[in-house]
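Just one protein chain is left out here, and the rest sit where they should.
Let's look at chain A:
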Amino acid sequence: MSDITAVKAPALREIKKGRVRKHIITLLVRNELGVLARIATLIAGKGYNIEGLSVGETHEKGLSRMTIEVIGDDVVIDQVVKQLRKLIDTIKVRDLTDIPHIERELALIKVHTATPRARDEVLRLTEIFRGKIVDVSQSTYTVEITGTEDKINAFIELVKPFGIMEMARTGKVALKREMASTEEEQLWK
């Protein structure tokens, strides 16, 4: 008999199958032609749908910040983040899902308010939620409200019975809280 340990049975490689959940990814990108298409193509190419997306310029000239919400497998999203990082136009990419962060969304909600009771009630709810009424007509209030997804959803639920005529949401914007970084980020340093 040889001294080489006889291996009894193969210990099957454990594959980290990720949880499927909503991820929030923030990117600092160069404001170049086609950058949005590039990022959307990459995510779509992995078979995922973008749930929310917001883009806007930053204080630095030529740089924009994007916030993307996408539902997917943790392991595959990790791949997506690495691939996004490889894009020439991306300066910084972070998956904020497990990092302390601040997120906000803005919604404009046009509510049917034909009766005095409805107008009173919607006004009251708007105040409670620290929203603003930004447009008024004979039969509608348009409410501007910012906050977390939960807060906006809660408000929508409350005004739904009056009748929502139209609505627009921006998708989230998000920033990492200071003093937070991930293990993975340090690995590539």
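Here is the rule we go by: a contact is a pair of C-beta atoms (placed from the backbone, for glycine too) under 8 Å apart; a residue touches a chain by one contact, two chains touch by 3 or more; residues count from 1.
Please note the rule applied: contacts and distances are computed from a predicted model.
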Choosing from "Acetolactate synthase", "ABC transporter permease", "histidine kinase" or "Hdr menaquinol oxidoreductase integral membrane subunit", the absent chain's UniProt record names it "Acetolactate synthase"
Which parts of chain A face the unshown chain closely enough to count as touching?
1-8, 10-16, 29-30, 33-34, 37-38, 41-42, 45, 78-79, 82-83, 85-92, 187-188
